[in-house]
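Single-structure report; data block below.
Removed: one protein chain of the complex. Kept in place: all other protein chains.
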Amino acid sequence: MPAQIQLSECSYGKTSVRLVKVERYGGRPEMKDLTVAIQAFGTFASAYADGDNRLVLPTDTMKNTVYALAREAPIDEIEKFGMRLAHHFLGRNSHLTRVRVSISESIWQKLGSNGTPKDSFQLSGPERRTLIVDSNRSGSSIEAGIKDLFVLKTSRSSFADFLKDEYTTLKETQDRLLSLRVNARWSYKAFGQDEETPWTQIRDTLLDVFAAHDSRSVQHTLFAMGEAVLERFACVEEIKLSMANRHCLLVDLTPFKLENPSEVFVPVEEPSGLIEAVLKRSSP
Amino acid sequence: MPAQIQLSECSYGKTSVRLVKVERYGGRPEMKDLTVAIQAFGTFASAYADGDNRLVLPTDTMKNTVYALAREAPIDEIEKFGMRLAHHFLGRNSHLTRVRVSISESIWQKLGSNGTPKDSFQLSGPERRTLIVDSNRSGSSIEAGIKDLFVLKTSRSSFADFLKDEYTTLKETQDRLLSLRVNARWSYKAFGQDEETPWTQIRDTLLDVFAAHDSRSVQHTLFAMGEAVLERFACVEEIKLSMANRHCLLVDLTPFKLENPSEVFVPVEEPSGLIEAVLKRSSP
Amino acid sequence: MPAQIQLSECSYGKTSVRLVKVERYGGRPEMKDLTVAIQAFGTFASAYADGDNRLVLPTDTMKNTVYALAREAPIDEIEKFGMRLAHHFLGRNSHLTRVRVSISESIWQKLGSNGTPKDSFQLSGPERRTLIVDSNRSGSSIEAGIKDLFVLKTSRSSFADFLKDEYTTLKETQDRLLSLRVNARWSYKAFGQDEETPWTQIRDTLLDVFAAHDSRSVQHTLFAMGEAVLERFACVEEIKLSMANRHCLLVDLTPFKLENPSEVFVPVEEPSGLIEAVLKRSSP
Partner (left out) sequence: MPAQIQLSECSYGKTSVRLVKVERYGGRPEMKDLTVAIQAFGTFASAYADGDNRLVLPTDTMKNTVYALAREAPIDEIEKFGMRLAHHFLGRNSHLTRVRVSISESIWQKLGSNGTPKDSFQLSGPERRTLIVDSNRSGSSIEAGIKDLFVLKTSRSSFADFLKDEYTTLKETQDRLLSLRVNARWSYKAFGQDEETPWTQIRDTLLDVFAAHDSRSVQHTLFAMGEAVLERFACVEEIKLSMANRHCLLVDLTPFKLENPSEVFVPVEEPSGLIEAVLKRSSP
């Protein structure tokens, strides 16, 4: 009996909308390289159940809107562009209850030495700056972030005194390589529209604490990194850190009559540890 | 003031644990090719805040456990193996509150014609069979699924009568190519431990309905596919479908004085539509 | 002294031209899903050295040509489409000395059971059918092939009596898992334009011999597979096989007081063995 079956959730949108915007300020252009996704939630049940498209704004229109809004004003920080997009769709479409805008920004650095025009760029780093705006009729949540920051400690990383059971073969160590792929997302407290967000400073804090920390575990380093962000940036309300431990295994060279005093490692992509946590300030 | 900062969520585990198991029944061996992830939730706060590892079972031990449990009994369906793993970790570790086991199975088909030993296999299809078991002290939820099922309709797919705004340029069409990457996840109602799950039949149902449906939109086809699964399989409680629309654009050949009556298309990977929904039976 | 510097080789073209063609024969449409690359060689030196584009046919035009030629006649086998493309560019452009056309075909199988229209398809298998046509003013070479055929033997695979040196730790084995990613390319002797090529039969031969062979090494199995193709298909002149050995390591379960009689393996993607050879008939 088909009538018994219903939608309990539904959404649709456009992902991987690629956008390069060049903002030309005389001979010193700036560029943005963004990948945008829009997901819309609302009263679409008849589109699904009956094929009635009258409330379905095409995902192709969502894509066009990204390009048109990119043209109509400077992109500025992705936080502002993401908010403009979310407000646009909610403001124009009363049948939408919620819009989620996700942006991933590739970071380019300017090329050109003395005398050369400063209009060329080089892609720098595997890491991306990220944003998720989730807006409904009551307000918006904003999560800024970093994706794919790869870091490695060559000393001051131990892992010992851990729980053991009958399947434990790992040796305790005072001196292992620690190689992490770090993803971070954080939310800001009430934040002035005209202020610049401290994205670069938060990134630097994560790197500084990673470099300075005497690590007893990934968990331990993760907490120190998140804690420092909350301590130094009063505007950050909460931070989620997700760290993949890309194990670097010490190679056993004894069959070849060689010692290996923490020198030669084989990094393995699979399997990988995955350590996650959300940190926030405790309620007073 | 560091004392103010606390964990609001935390978990850790091992991802991408690769396992091939050969179960040898005389000259007719069977094989399983699984990728397993274990994520543990519990009272680990001191590991993060203080570097106290006494309640941290190493992720390396989790990996070992996957291999040991794979050896101790036949894998059978991944639902059963996933449950065994979840119960193992919860049962042995009173400080854990929750364990999530995710499995992705690659599907191999047996090779060998008349007279040849039937002990060789070929990887068949990009699609994977998936499983997520999420267990806590009150019980378990199980989601079976399919990932990366690629399907394409060459006719009987329209998209018309949709909502338009000032950014809409898409033309209405009665005859477009519909190319989808389908991911599906569904949960079973109380399910006997000894019954075999109807994974293959559900997969066939999804394909059959896709092939038969006169589509007015991805949403419309998605609903028909999910609805059929719920109608035909009383044991399925809920199904989530996530469909990426891999647009196939009709190439404009008029500059070359050629018509293109729905024949020559350029498939584009980016951007992509994303249509999602959860279907279940309505409460009586 | 810039004048001293010259081009010793140059070429340009378009890669990753994606094409889906639907050929409609009443209610039984056929589809082709191709990725095409065109690379042109010729007298372009002034384009490089002086920025003189007068002999540079845009790569965008090459792309357009793929779509126009796909429309003008049935694709038929990719060998024929590839030849049409190569002849087109050489025939129209007297300044070209050589054109290389590469095609990778994704394989789809028809869906639809009794009573359902047969106009929907499912992507089958990770493997691709491939083609390289390399044409110059004297003639053309054609290499047909298969890419990413994944196969696995669960028994009758040994590796023993091998060369050892001071860095050898591998144990001899009579019973290992053999998991290969097979790429093959072969050339045909003079081949009638109207005959269908035996691509499917060659693929079946490769699979049959893999399944039947008692393997002493990847090299040994590779030779048997190539030899069978040359023996069974007089039209094949030469075959190149490239096999990646995706090592499946037997897991040591003795720390857990478990035997592991060739049952539980960890497949590793890195590092990988790579075994290659070209086979042909000896001159009489």
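Letters A, B and C name the chains as they come in the text, with residue numbers starting at 1 for each one.
What we mean here is this: contacts are C-beta pairs under 8 Å (C-beta built on N, C-alpha and C of every residue); 3 or more make two chains touch, one makes a residue touch a chain.
Please read all numbers here as calculations on a predicted model, not as lab measurements.
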item	value
Partner chains on view for the chain not depicted	A, B, C
Of A:94, A:141, A:200 or A:260, the residue in touch with the unshown chain	A:260
Touch residues of chain C, complete complex, unshown partner	1-18, 37, 39, 44, 47-61, 63-65, 68, 92-93, 159-165, 167-170, 215-220, 222-223, 226-227, 230-231, 238, 240, 244-245, 269-282
For chain A, residues in touch with the removed chain	18-24, 29, 31, 33, 64, 67-68, 70-72, 108, 111-113, 116-117, 119-126, 149-156, 177, 179, 207-208, 210-212, 248, 251, 253, 255-256, 258, 260, 262-268
Interface residues of chain B (partner: the chain not displayed)	166-167, 169, 255-256, 268-270
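Rule of thumb we're sticking to: only the chains that are shown with their structure count from here on.
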item	value
Centre-of-Cα separation between chain C and chain B, whole angstrom	29
Euclidean distance of C-alpha centroids - chain A vs chain C, Å	37
Geometric centre distance via CA averages, chain B-chain A, whole Å	23
Sites on chain B at which at least two other chains make contact	18, 64, 68
